[in-house]
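Of the protein chains in this complex, one is absent; all others appear in place.
Chains: A and B, in written order; residue numbering restarts at 1 for each.
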Amino acid sequence: MGFVMISRRGGSMPIRRKLSTTMVTTFGLTITLGIAFILAIFLMLVLSKEPAQTIFHFFVGPFANKFYFGNMLNAAIPLVFTGLGISVAFKSSVFNLGGEGQVYSGALVTTAVCLAIPNLNGLLGGTMALAAGLGIGALLAGLSGFFRMKWGTDELISSFLISGAIVLIINYLITGPLDDPTNSLLTTPKIGEQYRLFQFFKPSKLDISAFFAIIAAVLMFFLMYYTHWGYEMRMCGLNREFSRYGGINVSFYMVLPMILSGALHGLAGGFAVMGTHHAALKEFTFGMGWNGIAVALIARNNPLGVLPAAILFAYLDAGAKAAMLHSDVTFEIAAVIQSIIFYLVTAQAIYSLFRYRKREAA
Amino acid sequence: MNDNTFAIPLVHNAVGIMTPFLLAATGGLFTELTGMLNIALEGLMLIGAFFSVVFAAATGSLLMGILLGILATMAVALMFGVISLYLKANIFISGLATNLLASGLTVVLAFQLFGNKGVIRFENIQKLPVLSIPALQKIPVLGDLLIGHNILVYVSWAVLFIAAVVIYRTPFGLRLRGTGMGKDTIASLGLNPTGYQLKAIIISGFTCGLAGAGLTLNLSAFVPNITSGRGWIALVAIYLGNKNPLGILIACFVFGFAESFSNYAQGAMNMPAEIILAFPYIITVAAMIGYSIWRHYRAQA
Partner (left out) sequence: MAYLNMDRISKFYPESNVLANDNVYFELNRNEIHAIVGENGAGKSTLMKILFGMERPDSGRILLQNDEVKIKNPLDANALGIGMVHQHFRLIPDFTIAQNVVLGIEPTHNGLLLDRDEAIRRVEAVMDEYGFNLDPTQKVASLTVGQMQMVEIVKILYRKAELLILDEPTSVLTEQQIHKLFETMRNLCRLGKTIIIITHKLGEVKEISQRVTVMRKGKVVAIRNTEDVDEKELSRLMVGKSVIFQFDRSSRNKGAAVLELQDVLLQKKTTERPLLDRINLKVHSGEIVGIAGVGGNGLSEIEDIVSGLTPVSDGRILHNGKEITHLSARHLRERGLAYVPADRLHRGSSIETSVLENMIVSDHHSFLKGGVFSQHDIREFASTLLANYSIDGQSGVPIGTLSGGNIQKVILARELAARSDFIIFSEPTWGLDVASSEFIYSKILEIREQGTAVLLISSNLDEILGLADTLIVMYRGRIVCSHPNTEELSKEIIGEYMLGLRDDFKEGRQHAD
């Protein structure tokens, strides 16, 4: 008798892959970086009157001595935290665009706590300060996640807007009530000596927060792939319907990843203060949030991959700086190269030349 | 006449300040209507700002500067569009990349051409002509506020008007809106939705180029990152204005007024500028949340 035309029923057609994903990703990434480096060389050839010098300093400069090398690694640290923050959000299919505000507020709150407790023991007070920085970031991002869960407000836009407002407010605080009156710089007073993290690679500013960054990456990797929160987050990120069917609390996993993401961003700011700058300067964290997105992209949202990705970005910045100091190009060529990497990394079509073909039943 | 003596310059300034917002938001409206989140407005405006003032100085003509600046911006927009639509890049990421590229490239070129990474002043350019249109002055209440602006301010109104006509009164506009509301439907009619999206991006390049020109030609100088977030504000204005021309006009005015007021308040009152500038963000996020709550409870009923 009558047979059914069921529109949503799953078919039996398999999905074939021609190459495994890791191989393709590495291959694609190598191509991307290759193109980026060729472009860098091209830029320097065009812009510099002494291209050989420039190119040399760009690629080799960051390794030239302890100072440059250490500072390069140091610049990578906040990118590791923000990269982790973005990757945990992306993996769960939530979008945290408030990174800039979360990093900045983490920095300010950490500074404020340190300044408020000038006589406490370094370890205790420092931990409190970092916890506070972590907390404010978690709160800000978590708010967006909460609005998404409760009322369906788009967390991408709400986190961006909140961040925009926060940045302005913090700018005001740093240049106003919290400004250090003893100097003419736009910064808060310096935090107490006991809160400053040990810089172990003098004369560079590389401090022990580097180890915390590595620990954070390992922890996040462990969380995502070995614990049940990570499993549930990833399942929600890949297929919300399947997750709900399987009994996972999908609503909760709209909020938790945002909280984690914000917390990591807050830590980025906190460590930047306690490790390197020892105060909250106006706009000193700018770019850490946005670059975190680039880092997460290159790392394909894999927490361990964030480490080399962050170093890559910091390397580009450091190379540009070295080239600038020793030659005649300007630092901003790093931004140009980074933007090309962004484009290449996200242009899927390049990968589809080699990539697996996803086919579902027609 | 008005006896509110401080309000007039405040509002008058606001009308001038909102011009770049309005232009960028108008272009952004096209992209938004085709269903794309276009965050490259900021970067595109910066490109327009740089090239228009550079070309104006090079050719000695304001008009040429503006036209060539717009052309350059549209070229960058084309690249952005092709990468996002045809190379299947994530439009958000490529938008970020465009902003980053603009900010880096303009400084690199400035350094290359003028040996200066900071503020570059151009001596030989005229200022934007300030128009005095008597007809406008006759409008009650608003009259005084509408006169005495530079030409690009009036151009921005014209652009908004033309955009509204195009969007709501032409086949192109109908198909554009259709693309945002039903890509498959448009495709099934034999039309090319991706083509409309690309055109929308290029249009946003046009208006952002104009917006950027307004910033630098007003000062006869290029300041690195002169756009400082205006592109983002334009995007917010589109949402706050509920994605229609009149709403955008009002939203842009709100932002313009906020900036004007903060300039004023910095001097005269003791209210911090940044707090005032933060207001529009807060208003928008509150409006968004309020709208979500309303929509949520309406669906439940």
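Keep in mind that, in the parts below, a residue touches a chain if its C-beta (ideal position, glycine included) is under 8 Å from a C-beta of that chain, and two chains touch if they have at least 3 such contacts.
Just so you know, these numbers come straight off a predicted model, no measurement behind them.
Asker: Looking at A:Asn171, A:Ser204, A:Ser243 or A:Ser327, which makes contact with the chain not pictured?
Answerer: Checking the options A:Asn171, A:Ser204, A:Ser243 or A:Ser327, the one contacting the hidden chain is A:Ser243.
Asker: Hey, which of A:Met149, A:Met235, A:Val255 or A:Val329 is the one touching the hidden chain?
Answerer: Of these options, the touching residue for the absent chain is A:Met235.
Asker: Pick out the residues on subunit B that sit against the missing chain.
Answerer: Answer for subunit B: residues 165, 169-171, 173-175, 177-178, 181-182, 184-186, 188-191 touch the chain left out.
Asker: Kindly note down the residues of subunit A that lie in touch with the hidden chain.
Answerer: 1-17, 226-229, 231-232, 234-235, 238-239, 241-249, 357, 359-362
Here, only the chains that are shown with their structure count from here on.
Asker: Within their complex, state which residues of subunit A touch subunit B.
Answerer: For this pair, the touching residues of subunit A are 43, 47, 147, 150-154, 156-158, 160-162, 164-165, 168-169, 171-172, 176, 290, 293-294, 297, 329-330, 332-336, 338-340, 342-343, 345-350, 352.
Asker: Touching residues of subunit B toward subunit A in the complex: what are they?
Answerer: These residues of subunit B touch subunit A: 37, 83, 86-90, 93-94, 96-98, 100-101, 103-105, 107-108, 111-112, 117, 229, 232, 236, 239, 272-275, 277-278, 281-282, 284-285, 288-289, 292-293, 295-296.
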